[in-house]
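One protein chain omitted, others in place.
When the chains are written out, they are named A and B in that same order, and each has its own residue count from 1.
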Amino acid sequence: MYENDKNLKFIGKDIPRKDTLAKITGEAMYTTDMVLPGMLHALVKVSPYASAKILSLDTSKAEALPGVRGVLTGAELDYKIGLYLVDKDVLAKKFVRHYGEGVAAVVADDLKIAQNAIDLIEVKYEPMKPVLNVKDALKKDAPVIHPDLGSYDYFEPCFTPKPGTNIANHTKTRKGDVEKAFANSDYIVEREYTNPAVQHVPMETHAAIVQWKVDNNIQIWSSAQSAFTVRNLMANSFKLPHSKIKVTIPNVGGGFGGKAGVGIEPLVACLSRKAGGRPVKFVASREEEFYMLPRRTGLVYNIKTGLSKEGKILGQKMSLYWDAGAYADYAVNVTRATGYSANGPYHIPDAWLDGYTIYTNLPYSTAYRGFGHVEFSWGLERHMDLCAQTMGIDPYEFRKLNMYKPGSTTITGEEITADSGNVRKCVETVKEAIGYGTLTAEEKQIEAKGKKIGKAMVTFKKAPAMPAFTGSTTTIRMNEDGTVNANLTLTEIGQGAYTAIAQIVAERLRIPYDDVNVTIYCDTEHDPYDWQTVASKGLFMSGNASIKAADDLLERVYKVASEVLRCDVIDLDHQDGKVFIKHHPKSFVTFAQVAVGYAYPNGNGVGGPILGVGSYIAQGLTNLEKTTGQGYPALDWTMGAHGVIVEADPESGEYTIKKIATAMDLGKVINLGCAKGQTFGAVVQGMGTGVCEGYIYDDQGKLMNPNFTDNKIPTSKDVPESLEFYPIETPQIDGPYGARGIGEPPMVSVASGIGNALKDALGVELLNLPIRSEDVWRAIADKENFNLKDYVTKK
Amino acid sequence: MKKISIKVNGEMYVREVADSRILLHFLREDLGLTAAKEGCGAGECGACTIFLNGRVVNSCLVLAAEADGSEIVTLENESKDGSLSDLQKFFQKHQAVQCGYCTAGMIMSVKELLLRNAKPSVEQIKDQIEGNFCRCTGYSQIIDAVLDASGQLDK
Partner (left out) sequence: MNFDFDYCAPQTETELLDLLATTKDAVLLAGGTDLIVNMRSGLKKPTTVVNFKKIAQCHQLEFDAKKGLVIGAGVTVNNLLENKVVKEKFPVLAEACHLLASHQLRNRATVIGNIVNASPSGDLPPVFLCLDASIKLVSKKGERVVSLKDFFLGVKKTVITKDEWAKEVIVPAASADAKGDYKKLTRIKGHDLSLLGVAVVKGKGFLAVSVNAAAPTPVLVGRYAADVSMETVLSDILAKISPIDDIRCSKKYRLFMAQKYAKDIMKELAL
């Protein structure tokens, strides 16, 4: 819905966010803040083992404790939960599959009593040998973590579980003939790269209050990202009509994918039912957020690239081994989504990709900002540098040679056009921003003092990962004074979506921004449907739905106005809250006059309360053909590049990130402050992945760092001296005002940019994340063992 | 149980609290002042930052009983008579807020800095808020807001 409108009043402007006021005053209410009459409190007893048989579970002492209103174990909860692959129990039954998995839960008058009750629950386990990495999980004699995989429900058009193994899904992409391409190649470059699992770390941990009322009416208040998905999955699991379940989402203290699906809501619902229908609140502790709630997938990525003697990529074979942890619901889709994208914005004429979603006895995984792209980009962008090195070409020149341009095709056979976004311009922009290939006077001084400067450019590319038929809705009601209220269920989790929607509505209706109110709370009973708040699809989908809703509202206003003004609709226009006759501008009715019905002087009324509705569904997307992965998965491609400068100590490996410059082809800036905020936030979160974050387990699968003492996230002091943002605008023809999604893409490839910059500075070969100074120090020592020939076959 | 008298945002409160009551929980649950949040309960993240006798502290690591006789200021005190303070306005202007969960603690920390240092450097700002985790913004716009609030941002 791009129109080349030069007179935009609100789109592209740096307008204060709609949700800020309540947040800077403390008025904004989050689920964790809520208290309800009669509310009880819940705690969960978790497994100390990564894999064990539950021999016995004695809750009698806990139940006898005064103030305890209910105790639950897995035995009485016969529900399976999941969106794509329904593989998770509400509480563990018979077996525990990861450290920190819930085995029992208590609801009590207060948390002190609940804690005492938890301590009184006696569980006897028979520990079993845990499967702690993907390679072990694939061994022939590996314990099968889900023996019942063959009986689980799953979304058949997109996924392929392998019952009897630990493979929850196998995604295949086949384009052309990769073996032939390798045969024609002058060089074959192959290497493997790994990422550990990491935590999302929303500042608000998962929280929910649920009341299971009489006649199975369930009210849920939750910190979830997606109200309707919570409702849908609850209805499916409990076999209840959707109309019985109401999900309300107040302000949310960050999501990043960790709250995308359903989390603790089913358990809290069962606890409320157990406690006779009283509202029950559960707030995860920070530790539980790490081990009981989901994390990001780990990845082992093997890339084999065939190159011509000019340095052109002829073929690429990609094997992605995703560590899903104990449950694979979202991880199967991470595998699918990277199955069409793990080549980045590089043209691969002949491609072969296998993505495996693999069960292990580690905390389970879900969506995380970037949806697999952060992980594979680590390997991919490091690998592109290795290819450049093989050819003796500068990494920038190598990328230029192979990057998408109009006429390139993706690995699922989709053609890249001039409207798809200009990744080349992004790379050129950041190249200049970091002074690639040169050193400034200041940088020379730093080098003179014995430190090393490293510079690198890396690319990113991301499309929303969502079902091909995803839909979103916006409704707009006109108030008595001509102001409007817009409702949607694209949860405001901090991304600024509601601000962008308000700008779009104000632009379309040509009324002041302040006259557009967007209801921040989401409620499945009052607000129209949206699938989920994920995938960087919100602005695109809800933006288009909002344009349609505004146009629908205008149509209704025009209809009344044409009747009142006795003219044809075609002769009407609107401005500043008035609908007027184009050739007689003084003949007009105001929005306020028609808002709830126009009244003639004698009292006769026409029209009626004005409501605009806009529904938008993704268009032209297809499920991917399961044996080849070919088809059209991408709503839009947001592409861009980071330029990274590091300063590193060649002795100790200590390093500082001096600058990260990001250029992103976002189609059209809707709100500059929001776009900047999304970009810098994503970049710093990506730095966390690069520098310091990651799960560490002992040899029995116990998580050793479920806290901020030993799982650090970037602080203000970790922010580079300079963060720069360069928006590039190649309009997306079907995006709202030409815009694309921007939430996730800038997080992708930050870590690889750091890795490549360190390679430039010190010549170190880093293959694993995160990159602590100790890892760099080790890599410095390993330099002498590095031999390009170990990775390259010359034909 | 302990009887405590405590001045919060200029108002006197006299309450009975359990000896083991955490000040953050007392403020949020007993007094209904929910601006300050619990992000970790272990003093690492700073979402619970409040003023205790003129200095910012992690209220998750203070016993309510210990706050007897003390003076507390929370974010709820920041706007007066229905209008925003200058600091709040700069946070709004620079979009220094995304999800908002760290905001109460962040504004309190920054306020303490500006009270003792009218023109803090970027380094001093980063130093002051290193104990206030923000997972959304990348801190950049928060730093801009503080620079602008202290009259140091070039237009």
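In this text, a residue touches a chain if its C-beta (ideal position, glycine included) is under 8 Å from a C-beta of that chain, and two chains touch if they have at least 3 such contacts.
What you see is a predicted model; the values in this text were computed from it and never measured.
Shown as candidates are A:Ser60, A:Thr417, A:Gln445 or A:Ser652; the residue that touches the absent chain is A:Ser652. Summary of contacts with the chain left out: across A:His146, A:Lys259 or A:Lys712, the touching residue is A:Lys712.
When the whole complex is considered, the residue among B:Asn9, B:Thr34, B:Asn58 or B:Gln88 that touches the unshown chain is B:Asn58. In the full complex, chain A makes contact with the omitted chain through residues 111-112, 115, 651-652, 654, 656, 691-692, 696, 704-705, 709-710, 712, 714-718, 772-774, 777-778. Taking the complete complex into account, residues 2, 18-22, 41-44, 46, 49, 55-58, 60-63, 65-66, 68, 109, 127-132 of chain B touch the chain not shown.
Keep in mind that, in the parts below, only the chains that are shown with their structure count from here on.
Those residues of chain B that touch chain A in the shared complex are 28-29, 33-42, 44-45, 47, 74-76, 78-79, 84, 88, 91-95, 97-104, 107, 125-127, 129-143. Across the complex, chain B is touched by residues 14, 16-17, 19-26, 28-30, 32-33, 35, 201-205, 251-256, 283, 285-286, 493-496, 673-674, 676-677, 679-685, 707-709, 713, 715-717, 719, 723 of chain A.
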